[in-house]
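All protein chains but one are shown in place.
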Amino acid sequence: MSVASQWQLMWWRFRRHRVAMAGTAVVVAFYAVVVLADFLAYASPTASEAQRSLLPPQAIHWLADGRFRPHVYALQGARDPVSLKRVYRPDPTRKIPVTLFGRGFSYRLLGLIPTDRHLFAVDAVRAEDTLFLLGTDEQGRDLWSRLVYATQTSLTIGLCGVAMSLVLGVLLGGISGFYGGAVDTVIQRIIEIFRSIPTIPLWMGLAAALPNDWSVLRVYFAITVIISLIGWTELARVVRGRFLSLREEEFVMAAELAGCSRTRIILSHLVPSFLSHIIAATTLAIPAMVISETSLSFLGLGLRPPAISWGVLLQQAQNVQALAISPWLLIPAVPVIVVIIACNFMGDGLRDAADPY
Amino acid sequence: MLAYLIRRLILAILTVWAISVLAFVIIQLPPGDYITSYIAQMSASGSFVTEQEADALREQYGLNKPVWVQYLRWMKLVLRGNFGIALEWQRPVAEVIGDRLWLTMVVSVAAVLLTWGLALPIGIYSAVRQYSVGDYLATFIGFIGLAVPSFLLALVLMYAGFKLFNANIGGLFSDQFVEAPWSLAKAWDLAKHLPLPALILGLAGTAQLIRIMRANLLDELRKPYVITARARGLPESRVILKYPVRVALNPFASTIGYLLPYVVSGSIIVSLVLSLPTVGPLLLRALVAQDMFLAGTIVLLLGVMTVIGTFLSDLLLMWIDPRIRTEGKR
Partner (left out) sequence: MSRHRKRVSRREFLRDAALATGGLTWAALSVDALAQAPAGGAPPKLGAQLIGKLEGPELVLDPAKWPKKFSEAPMLAELVKAGKLPPVEKRLPEDLLVIKPLQGIGRYGGTWRRGFTGPGDVENGNRIVSTDKILFWDYTGTKVMPCIAKDWKVSDDGRSVTIHLRKGHKWSDGHPFTADDFVFWYQDIYSNKDIQPVPHPDFMIGGKPGALRKVDATTVVFEFPDPNYLFLDILAGSTGMGGGMASQTWLGRTMGAYMPAHYLKQFHPKYTSKDELDKKVKEAGVDGWVSLIKQRWEWRLNPDLPVLGPWKTVSPNNTPTWALERNPYFYEVDTAGNQLPYLDRISMGLAENLEVLNLRAIAGQYDLQERHTSMAKIPVFLENRDKGNYELYLDPALNGSDATLQINHAYEADPEVAKWLHNRDFRRALSMGIERDQLNETFWLGIGVPGSVAPSETVPYSPGPEWRKKWSSYDPAQSNQLLDKIGLPKKDGEGYRLRTDGKGRLRIELQTSAGAFVPHTQIAEMIKEQWKKIGIQADPKETERSLFFTRVAGNEHQIALWANDGSEVLYLFPRHALPVDPAEALMGHPLARWYASNGAQGKKPTDPQLLKAMELMRSAGGKKTEERYKIAQEIFKIIVDEQLSIGTVGQSPATMGVRVVSRKLGNIPSREINAQHCRTPCSSHPETFYYKA
């Protein structure tokens, strides 16, 4: 008689939830972007040029003379003296061919393999001067490339924060739930104190107290770690709750009677039974991290320029002139929305699969 | 029961005290003090302060004393019911917060009502008509509120309101009513301005609530007593609404507690973008300016609200669900 393991059961239940599968596919795709950032970008994200400032997204024309030859038109730009806006005009006589998997700036794929292949590339000229799939920002920097690198930063850093919260939450929640009594009460009070502290003052204080000579990314990393110290409370409560109820289950008593050590009980019996919940909760924590990052950049407390993240890009679009004149600067909101929705679907599916009853 | 209550009360007081200390420490963490912020503001606005003036002010406000001295000074005032003077506003802290407090509550309560008013029916509908088009649509709209960064949404809607409808830009009152005394007309003006902030604030919570409601109701609907009720011939609406929905509402009792601090502070970010005269932006300004008494008092207030809220929801839970009551007696 063959018995499906718990994980297999979970997977079968999960597979049936179509929306969750779609969400998972999207999340995987985003993390592929994280890994392949250099491949997907075609321009340096910091190359500024005033004459390219605030270019709208450029259309790729797919056919030339009836054949499949993707190309873009060269652009001329000037500042209109009456409206004082920058105005661009494409020149249809100058076609610049766009190649897929063409050659661009060199980098190391996965940090190891030196290459210069990119998803999009232009021949014989610099991509910074000619290709603008999502337009440019105020300083003339290509938005597509910046968005790719922003995705890399935002998703990586958020994940680290979540991981730290996870460790702390499971540890403290487990101890609290398993031992009960005074230990439990003390930890519960600590949780309550942590939950009452508004995060914004904490961030401000910490952001200011960190040394001046740390790089921007290092500062944010430090702050994310510290914030995860507050975020663990939610996870700890869930873990504690589960431990409290599982403690009374028969299989634990059986294990105790069989003579298993405390540690063994916790690690090989209790943990697997709520691991699925933890995974689900973690997946649902990623959107919270993403929203925190964008909100804190908005308030000026998170990542700041010259770092590139979703929060930084959105913060630079958070003004009237972006809405009125250069709305493509708001495009970075799209991956934010998509990732959050996808993570939620994926987390929902995981949660349903782990405990449908 | 009484012993339990007294124990909780003592713990609550201790917690609040710990929060006050932590709050003060955190507010003091950034280097500099209110005077540095004052100098910065003056310089940025094209004016200037001499060093002697700055030093004199420091002396006057007691900012050159060590942190723990300032904390004790503040605590002494708090215990007497006087929360000190807000330096930027040059008014008593109680007045500054009080002005904004009830408006904050109005906005937050409106947001909460909107959230529940939207989420519960949609959640019920989603559960009953599971996997239908309506279900997916409702869930999708809920997610928009959750996924779109609120500050962006606020700005976009505010701009759209101006461009398309010539609507008032931000704030809670039209020009002529801001300083006017209270009247029916002013209340109606407020009501006209509430939908946008309430919508933006509420959307984020709506998705969560929809999903939780839906999940809980689905669980309940599978239980045997529902099948029995149907078999007995009860109309569908009664079958759903009379028992399953009430049971599904249980978990909300535990979240009510955390609504209280939210109601008091509102959402800082959305209030900032929409320029609402609520406590949220007040806290942010106070923190940036390191206005110790004002910031400390607001944080303390939030802490107290949280503690009260947790206490209330624990009580509520115990009252609703007898199983927890008996479990507590272990």
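Structural remarks
We just call them A and B in the order they show up, numbering each chain from 1.
Methods note: a residue touches a chain if its C-beta (ideal position, glycine included) is under 8 Å from a C-beta of that chain, and two chains touch if they have at least 3 such contacts.
Everything quoted here is computed from the prediction, not taken from an experiment.
In the complete complex, the hidden chain is touched by one of B:I97, B:V112, B:L155 or B:V304, namely B:L155. Within the set A:P81, A:P114 or A:G259, the residue that contacts the chain not displayed is A:P81.
The omitted chain makes contact with chain A at the following residues, 46-53, 74-85, 87, 89, 94, 96, 125-126, 129-130, 138-140, 204, 207-208, 212-213, 215-216, 300, 304-306, 318-321, 324-325. Not every partner is drawn; the one left out touches chain B at residues 30-32, 36-41, 43-54, 56-57, 59-60, 82, 85, 88-92, 96, 99, 155, 158-159, 162, 166, 169-171, 175, 178-179, 271-277, 281, 285, 288-290.
Here is the rule we go by: only the chains that are shown with their structure count from here on.
Distance from the chain A centre to the chain B centre is 26 Å, each centre being the mean of its Cα atoms. Note for the complex: chain B touches chain A at residues 11, 14-15, 18-19, 22-23, 26-31, 136, 143-144, 146-152, 155-156, 159, 207, 211, 261, 265, 268-269, 283-284, 287-288, 295, 299, 302-303, 306-307, 310. Looking at the complex, you find that chain A touches chain B at residues 19, 189, 192-193, 195-198, 200-202, 204-209, 287, 291, 294-295, 298-299, 314, 317-320, 323-324, 330, 333, 336-338, 340-341, 344, 348.
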